[in-house]
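Presenting subunit A:
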Amino acid sequence: MIKKIKLYNILFVAICSLALIITLVPLIWILAEVIANGISAISFSLLTNLPAPPGIPGGGIGNYIQGTIILSAVASLIGFPVGLLMGIFISEYREHKFAPVVRFFVDVFAEFPAIVIGIFVYVIIVRGDIFKLFGINALCLGSICIGPTGFSAIAGSISLALLMIPIVTKSVEEALNLVPTSIKEAALAMGMPRWRMVLTISLSYARGGLILSYILALSRIAGEAAPLLLTVLGSFYWFTSFYDRIGALPLAIFTYGLSPYEDYRAQAWAASLLLILVVLILNIALRILIERRMIR
Partner candidate 1 sequence: MRLIDEGLARLNSKIIRMANLSRETVELAVRAYLKNERLTEKIFNNSETLRILQDEVSELAVELIARYQPVASDLRYIKSCMEIAYGFSRFGRYAYDIMQVLEVFGDLSSCDQTKIIKANDIVHKMINLSIEAFINKDLAKAEEVDKMDDDIDDIYESHLSNLIKEKPQDLRCAVSATLILRYLERIADHASYIAEAVLYIVKGERRPRK
Partner candidate 2 sequence: MDIIIDVKNLNAWYGEKQVLYNVSLQIPRYNITAIIGPSGCGKTTFLRCLNRLHELTPGNRVEGEIYFYGKNFKGNIYDSKVDPVEIRRHMGMVFQKPNPFPMLSVYDNVAIGLKINGIRDKKKIDEIVMDSLKKAYLLDEVKDALHKSGASLSGGQQQRLCIARAIAYNPEVILLDEPTSALDPVATSKIEQLLVELKREYTIVIVTHNMQQAARIADYTAFMYLGKLIEFAPTEELFETPKNELTERYITGKFG
């Protein structure tokens, strides 16, 4: 009887370890394939040149790298401040009756399929339904008009920004929740207005956490393809304007991966390697920062 239970026990631990192995095998497999195929394809000209038609040597993914940087940067410019302010609201003003509502919406929105956000931005920005909602074709302030953007870098950035907001909000909230009350009270007791306490004391105390939340959001949006497909569509050329289409690494991986040409597939591996490296480096940097307690 006891022997049998012991046997079960060993068996159970073995099955558990097996489960962990099953979880980790795909990761290692994917990393191995990406690194092996990516490194053999990567070269300086690949990183700097424009794409070439299949079969013609010397084609590159330079414009995709540029596009991803531009899209991420613009998305960060919109998404991070908004997420930051909302994070401040639900953490520092948690007693406000509206705060739990916002927190719930953020939590739900964070889980929305990215493609849904892509469709939404397509409908209201690319196609411009937001303007039709108000019965106009475009919003004009003096000589500057904002109308339906068509497939464009700006629409792509907005969709990435929307993806970014809940991630930033949640992690900013967590970071601000770690600011000790005693520190905040010290600031208030010396006659600091609350807004100033939040902006100088809380934010600077939690600055590590804020960097963390930004890195987290950035590594998430840098690899996002679905909403971009519906809002920027992709391009084979360098960036020209925010109202034009733009290339992006995830889009290139998608289209190249589906193509039958060997050299396009190789470039898709190279693009994947770049993305994975970015994600990996950001992740590792984070972990080191956390370990060294540079981030609270």
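We take it that a residue touches a chain if its C-beta (ideal position, glycine included) is under 8 Å from a C-beta of that chain, and two chains touch if they have at least 3 such contacts; residues count from 1.
The candidates were selected such that all candidates are chains of the complex that A comes from, given by their letters.
Quick caveat, the model's predicted, so the values are computed rather than measured.
In summary, of the candidates 1 or 2 that share the complex with subunit A, the touching one is 2. Those residues of subunit A lying in contact with candidate 2 across their complex are 95, 180, 182-183, 185-193, 196, 200-201, 204-205, 207.
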